[in-house]
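Right, I'll just put the structure down here and ask away after.
One protein chain is absent from this view; the other protein chains keep their places.
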Amino acid sequence: MTGAALGDVVPLSQMRRVASARVLYADTDKMGIVYHASYLRYLELARVELLRVAGLPYTRMEASGLALPLTDLAVTYRAPARYDDLMALNVALVVATRVRVAFQYRITLEPGDAAAALDPNEQDERGERIEILVAQTRHCCVRREDGRPERMPPDVWQLLHAQVPLRV
Amino acid sequence: MTGAALGDVVPLSQMRRVASARVLYADTDKMGIVYHASYLRYLELARVELLRVAGLPYTRMEASGLALPLTDLAVTYRAPARYDDLMALNVALVVATRVRVAFQYRITLEPGDAAAALDPNEQDERGERIEILVAQTRHCCVRREDGRPERMPPDVWQLLHAQVPLRV
Amino acid sequence: MTGAALGDVVPLSQMRRVASARVLYADTDKMGIVYHASYLRYLELARVELLRVAGLPYTRMEASGLALPLTDLAVTYRAPARYDDLMALNVALVVATRVRVAFQYRITLEPGDAAAALDPNEQDERGERIEILVAQTRHCCVRREDGRPERMPPDVWQLLHAQVPLRV
Partner (left out) sequence: MTGAALGDVVPLSQMRRVASARVLYADTDKMGIVYHASYLRYLELARVELLRVAGLPYTRMEASGLALPLTDLAVTYRAPARYDDLMALNVALVVATRVRVAFQYRITLEPGDAAAALDPNEQDERGERIEILVAQTRHCCVRREDGRPERMPPDVWQLLHAQVPLRV
């Protein structure tokens, strides 16, 4: 049991940086770092912004009677983010069939940030971007009405599928 | 990419039911079900209560200069919990070395609940307990002072290790 | 501007202690104390348990097509709660007309708690119960369907009104 929670995650270069977010007191815990569950709202923010970029705002999906509830979640925490850190939210769609989608995420510390400039946490010893976490969420397409699995209409699926990066 | 996020999870019979919790409005989202991130505080509640049962309240761990930050999280969502549902929180320690521990969890709907009695959601068609989710968290033992990995003292480790169910 | 946010609050002796709750990491912030917004879910827990005691679980209210959304909130924070503290949740209905209700709350540190026994925070210098906060929420009765104000049926109102403590 208990192998690695996450398999391969696409590299940062194949993700889209859709937003940044600054750590609030609300996100921290008494260890002085971001509480592990606080990151999940930033994952949601990342994927809804990716859907918006794809021309498929989630509100439109809902208007057509569909929803994409989360069925699986995996997160590997690599380094803690701290109060007032500016985080970059990077995301990719990695699976898009007519009934299932999956997103992968990398949250990194945003460079060139005033707070980070005071704080050597921004970079590792080699001067590379510090990665806070990698994550994956899997979702199933369902009818909002009764929660039953449902195939997406082809035009919806094509908008999503066009976002999946080519894998060599 | 990335098969199932979770490998084997110990059966309910090898877990300890440490607490129950009733779903609040605060936990729900506009789909009318518990928002996926809201369950994480219930996982925390489950593991701190298991540590307390083990004779090792987390405050004692902290008092000895140690912490157990979460390094990996995996959740598979099986069925939604709804407002006012009473959930049973079941947990087991599945790994306890001197530097790493892992917990597994099963959240089920609590039977015999007044709300559930009105609501056939409590059982599946065969009358079995409905499982909301299974999950696993992995943690690393570190010094609170500087976040460096640190081996637990033998007496602390033994208390934890005694909680790990025998595996055949 | 703006005097005290809260007027008179009924004394602890006229409130009902409906539940206790132990502070989780999830509730704390980097000051090492409970983040001010984290208490609000405990206020919700207190009022739904009071409604249940009154014979009017909120699910029944919803089943009859009504809701009690919050219109006003006021909190005065008196002392911080800390990780693993056990809090007593005390609540009273102080107004119950057919269109408006108001609840008042006092959160205190639970005495006789193992964590508190290690920690002199439980009592003030005179040995009295430490009060974490006092609060008030006001709610309006509306139809769930369209959010319009609606008078409660007399039988519902009577159940609520019976909970309002007598004021001399």
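Letters A, B and C mark the chains in the order given here, with residues in each chain numbered from 1 onward.
The working rule: a residue touches a chain if its C-beta (ideal position, glycine included) is under 8 Å from a C-beta of that chain, and two chains touch if they have at least 3 such contacts.
Keep in mind that this is a model prediction, so the values were computed, not measured.
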**Q.** Touch partners, limited to displayed chains, of the chain removed from view
**A.** A, B, C
Q.
From the list A:7, A:57, A:111 or A:147, pick the residue that touches the absent chain.
A. A:57
(Q) Considering the complete complex, identify which of C:19, C:54, C:74 or C:99 is in touch with the unshown chain. (A) C:74
**Q.** Interface with the undisplayed chain - residues on subunit A
**A.** 22, 24-26, 40-41, 44-45, 48, 57-59, 83-84, 114-115, 118
(Q) Under the stated touch rule, tell me which residues of subunit C contact the chain that is not displayed. (A) 1-9, 31, 33, 36-37, 40-41, 67, 69-77, 80, 94-95, 102, 136, 138, 144, 147
Q.
Just checking the interface: what residues of subunit B touch the absent partner chain?
A. 25-26, 28-33, 35, 37, 83
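Following the convention adopted for this analysis, only the chains that are shown with their structure count from here on.
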Q: Report the most central chain, judged by the distance from each chain's C-alpha mean to the global C-alpha mean.
A: B
Q | Turning angle required so that subunit A lies on subunit B, C-alpha fit (0 to 180°, nearest 5) | A | 180
**Q.** Whole-Å separation of chain centres (CA-atom averages), subunit A against subunit C
**A.** 36
Q: Give, as an integer number of Å, the spacing between the C-alpha centres of subunit C and subunit B.
A: 28
**Q.** In subunit A, residues with contacts to at least two other chains
**A.** 31, 33, 37
